[in-house]
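A single protein chain has been omitted; all remaining protein chains appear in their positions.
For reference, chains read A, B, C and D in written order, and residue numbers begin at 1 within each chain.
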Amino acid sequence: MKKKSEPIPNQVILELIQYNEKEFSKYDALPIDELLKRQRAELVNWINLDGLTDGELVNKIGIQFSLHSLLLEDITSEHPPRVEEYDEYLFFSLKMLYRIENNEIDYEQISFVLGRHYLLSFQEKEGDPFDTLRERIRLDMGRVRKKKADYLLYRLIDIIVDNYYVVLDAIGQQIEQIEEQIYNSNTGQEFRKIQRLKKELIFLRKALYPLRDALNKLIKDESGFIDPANERFFSDVYSHVAHLIDSLDTYRDLTSSLMDIYMNTQNTRLNEVMKVLTVISTIFIPLTFIVGVYGMNFQFMPELHWKFSYPVVWAVMLTVTIGMVFYFRYKKWF
Amino acid sequence: MKKKSEPIPNQVILELIQYNEKEFSKYDALPIDELLKRQRAELVNWINLDGLTDGELVNKIGIQFSLHSLLLEDITSEHPPRVEEYDEYLFFSLKMLYRIENNEIDYEQISFVLGRHYLLSFQEKEGDPFDTLRERIRLDMGRVRKKKADYLLYRLIDIIVDNYYVVLDAIGQQIEQIEEQIYNSNTGQEFRKIQRLKKELIFLRKALYPLRDALNKLIKDESGFIDPANERFFSDVYSHVAHLIDSLDTYRDLTSSLMDIYMNTQNTRLNEVMKVLTVISTIFIPLTFIVGVYGMNFQFMPELHWKFSYPVVWAVMLTVTIGMVFYFRYKKWF
Amino acid sequence: MKKKSEPIPNQVILELIQYNEKEFSKYDALPIDELLKRQRAELVNWINLDGLTDGELVNKIGIQFSLHSLLLEDITSEHPPRVEEYDEYLFFSLKMLYRIENNEIDYEQISFVLGRHYLLSFQEKEGDPFDTLRERIRLDMGRVRKKKADYLLYRLIDIIVDNYYVVLDAIGQQIEQIEEQIYNSNTGQEFRKIQRLKKELIFLRKALYPLRDALNKLIKDESGFIDPANERFFSDVYSHVAHLIDSLDTYRDLTSSLMDIYMNTQNTRLNEVMKVLTVISTIFIPLTFIVGVYGMNFQFMPELHWKFSYPVVWAVMLTVTIGMVFYFRYKKWF
Amino acid sequence: MKKKSEPIPNQVILELIQYNEKEFSKYDALPIDELLKRQRAELVNWINLDGLTDGELVNKIGIQFSLHSLLLEDITSEHPPRVEEYDEYLFFSLKMLYRIENNEIDYEQISFVLGRHYLLSFQEKEGDPFDTLRERIRLDMGRVRKKKADYLLYRLIDIIVDNYYVVLDAIGQQIEQIEEQIYNSNTGQEFRKIQRLKKELIFLRKALYPLRDALNKLIKDESGFIDPANERFFSDVYSHVAHLIDSLDTYRDLTSSLMDIYMNTQNTRLNEVMKVLTVISTIFIPLTFIVGVYGMNFQFMPELHWKFSYPVVWAVMLTVTIGMVFYFRYKKWF
Partner (left out) sequence: MKKKSEPIPNQVILELIQYNEKEFSKYDALPIDELLKRQRAELVNWINLDGLTDGELVNKIGIQFSLHSLLLEDITSEHPPRVEEYDEYLFFSLKMLYRIENNEIDYEQISFVLGRHYLLSFQEKEGDPFDTLRERIRLDMGRVRKKKADYLLYRLIDIIVDNYYVVLDAIGQQIEQIEEQIYNSNTGQEFRKIQRLKKELIFLRKALYPLRDALNKLIKDESGFIDPANERFFSDVYSHVAHLIDSLDTYRDLTSSLMDIYMNTQNTRLNEVMKVLTVISTIFIPLTFIVGVYGMNFQFMPELHWKFSYPVVWAVMLTVTIGMVFYFRYKKWF
């Protein structure tokens, strides 16, 4: 999991998309005050802010929509996914996983404020996976234009959650790859990979568990920000997140199995090496003793003068060696 | 656990079974529109679809029974067992384990839609374990013909759950076999088998835990799709699944014990080998030293010229050896 | 834990005990139809069946008392302890642990059906621990004759639960014995004993946890099968079972400590052996080098011709040896 | 944890303390029937029995206060801390830890029966930590004389729970001591100490968890045995017990850390020894080979006849040795 990269300070994008069944308009190069004036209560107003470095901008939006000071703090500081119900709006935040490079996960926090006729979204960084949806809204494809801001919120969350599947699938594949590697070549590099996987799973858990709770709270919410007719959609996202958590737990178990497999392979390998080496030593040590015996300089050693001693000693040593090899093989020691 | 094999694309089977206490008919070679026309509200209509590759077919059924778009998505995508209550029907899905080859488990997802007078079942692949039931319905054996579609759903779920017992029993036997093998021959192959078992148990857990929750929700359901008189049957399936989960947990504990046993046997074996080999080295090293002493070329070494030196050295070495062997044996070092 | 032995097929015992405060009668050699006719609603009728192989017998009883088909299935198939409330009767089943041979536990499933004026008990095998109670009923000792069938059920369950104490105490003693053995002689046999213990504890857990839940459900039951005045008795059994589970958990912790102790003792032992052996090698290897030096055949080696070389070499070697021994001892290496 | 020592059979102490704001009297040498007659409903009557071996005595008290047969069984048999509400009285039992010798814990079960105007206490063994309280009652210090029997019960439980703090603090100190010992001298004795600690913590857990539950039940009790004005006192004891459990869990974590530390220190130590020894062998083995070379008896070995061979060989060997030592040091192998 790549550490949240520093927000790029020089690019702040502010965008307003307005629509209902009949109308659609989009503004993205307007100054903030202009833009805020354009919103109309009879349309769905989606105001999206990329980049949270311009504090004044956030404050102006805050004043316009009379956002609570604690809520503004929540938008700009990192915290676990959360839903907060206020009198005039609903706050919802979650982590967005949106890029994968060399199996690295990058994430940012996205916050939503859902009012009666508007949806605010605050992103930390430029770039998001919502372009397809923007296009579908513009072209009036699917249901979005017929629905209110709460349905828009559902669509955005759904897109974000779908990206989790991509990430988790990649993790699943990594687990299989690492397992393959361990069984085949166990170079010792796998240990670090497993540790990295474990960390990623820990961070994903931190993103997913509170998200599930937040969604649950959202579904049970009775403040009327979510149209009861749309509750089923949020339930569906909820069950997707539950499924993701399920998979996460499975991957955690598999990763801890990976560690077992790694340790076992390492051990088996070491044991094998040590056994073979020890066996070699064990065979040569008695032989060295035998030749040592006949290296003694005693004057009276009858064997020394016997003509066939030398070949006989070789024969004996060969016998000993073969005997030991057979014995070790029989005992399955190497 | 074998990965869900690719759905076979060329074979889609659509089948309608209609019955009440007096009538029975079965259609399986009709085009979809024909078939849908034949259903009659006074009968139980069981429409079974094998193979989900023909998207148009699924859509036509969806339109006919006005299935919700989220539900259609659920039918065709993989997800944990789940029950969803809609106004006009009840959705229930679970995993079907239906074939075992070399202790491999194959599974597919089966989805049910239970309406007032019909039951739809969607299978991913051809072939199912329901033929006996179809025959019993045709021949009017047992209670099925006297009951409504909800009882049919119970019977189908019951058959699927019964198959889980077969699979779990096979796993129980495997655990015992592997334990036997470890104690008797520990070839190192057992490690992978244990790992495979662990994975299968993880996947079974993923299939069973949500199934229990779904059944619980089904029993507590008050929408009227399940006749209260039939609730006891679903309760019975529920307690079967609870029993299966129980066994699963036991098998998990036993499998983790297996790992302990495996590791211990491996260690004991290695230790034994190392100890014996080390003992051999330890005995010969002092002997080699002794013979080394009399291999020195000093001019003035009185022993070299003594007539009985050689046999005495042998005697000393024999004594040392026997002494060490006894000492090691006494210390139970090998 | 001994696998449930095969039910002995040839011996099926059917017995009827009838009593109230004034009357007592017992029939055990009557054919089933005769026996069923004898029951009288004004008495407590306890019908006990040993051996479930005679399916027809079970069926006849089932018809007589109009037992539900699912209940009959439950009686004859194995499942976790369970209570099921029906309109006309209450079903209760649990595991009976009743024999201990060489610390082996044998168990069987016993099922009860409690009606308004009768109690049916179904045992898998001949022989039970209820004879003392039968005698107390006959002789009108204690409260049993003054109470109804629900109190009889309590007494039977109480007797069964008391047997669990015996079994758990035996396990407690085994744990202490094994610990003693490990500390004193650690022969390697203890590993299998610990594994066996662990398995027994797993199976006991499977018997006890659902039993506690079933008793809890029984106490909270409001169907009237249990006289509220007798609830305290069932509560008492409940707290006994809770106590047993408590002990079970303790024993599980102790058993896992046993494994730690075993592994540690094994390791300590191995390490000690290896250390001593390695120390011996380490002492002799430099000595062997020294004598090797003077085994060289160089023409110009002044020491060879010096008169005191030989004793000096011995002195040097002695010094080296003593030095190393002291050093190793000082370092506490053996 | 010392096994509950056998109750001393020959000493049974029965004592009656009566008081209200104005009166106080104490009887402890009276026969049971006398004593029971003396109790007066307008006073708080505290009857304390030390030693449960005199069954007749317990029975007489049981009859006098019409105690339930199950309750009498509970008083004389061991069980986890428990509260039981009866119509006429409240039963409360817990474990009393009251002596520490060489860090050994001795405990006994104490049972209380709280009636409208009396409190019965049953101890297994002579001696208790209540003498200070008895004195405070006699001298009318603090609130006790102004309050009823329920407050007396609180004071007694409070004293018992305070003793747990002493025991847990002692365990905390032991943990620190053992850690110190392991880091400093690791003699291998620490293993058994840690095991003993673990056992004590297991037994304390068995005493404390149910005590917390019992106190909770007591506080929520609505039978009126506890004056609502005194509930805060029992809540205070409850939070003490909760704090104790907290510490217990901490100590459990620390103890399991101790095991890690112990194992690691053992391993580090062993590894160090083995490494040094192996390094010595590794240095001398090549040297032994070199001298072996010049111990060969070939007729044509030019070095043998060269004058400076011997010193050159020594130089070579020295170089090799120093090279290896430096290499090993550089590699940080010893």
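Rule of thumb we're sticking to: contacts are C-beta pairs under 8 Å (C-beta built on N, C-alpha and C of every residue); 3 or more make two chains touch, one makes a residue touch a chain.
Please read all numbers here as calculations on a predicted model, not as lab measurements.
The chain that is not drawn here is touched, among residues A:60, A:117, A:138 or A:198, by A:198. Listed for chain D, the residues touching the missing chain in the whole complex are 183, 232-233, 236, 239, 242-243, 246, 250, 253-254, 257, 260-261, 264, 267-268, 271, 274-275, 278-279, 281-282, 285-286, 288-289, 292-293, 295-301, 331, 333. Along chain A, the points of touch with the absent chain fall at residues 68, 70, 79-80, 82, 188, 191-192, 195, 198-199, 202-203, 206, 210, 259, 263, 266, 270, 273-274, 277-278, 280-281, 284-285, 287-288, 291-292, 294-297, 301, 303-305, 307-310, 313.
One rule holds for everything that comes next: only the chains that are shown with their structure count from here on.
Here the chain-to-chain distance from chain A to chain C, counted in touching steps, is 2.
Common neighbours of chain A and chain D under the contact rule above are absent. If you lay the C-alpha trace of chain A over that of chain B, the rotation comes to 70 degrees, to the nearest 5. Once the centre of each chain is set as its mean CA position, chain B and chain D turn out to be 43 Å apart. Distance from the chain C centre to the chain D centre is 27 Å, each centre being the mean of its Cα atoms.
Each of the following residues of chain D touches two or more other chains: 295. Because contacts link the chains only in sequence, without closing, their graph is best described as a line.
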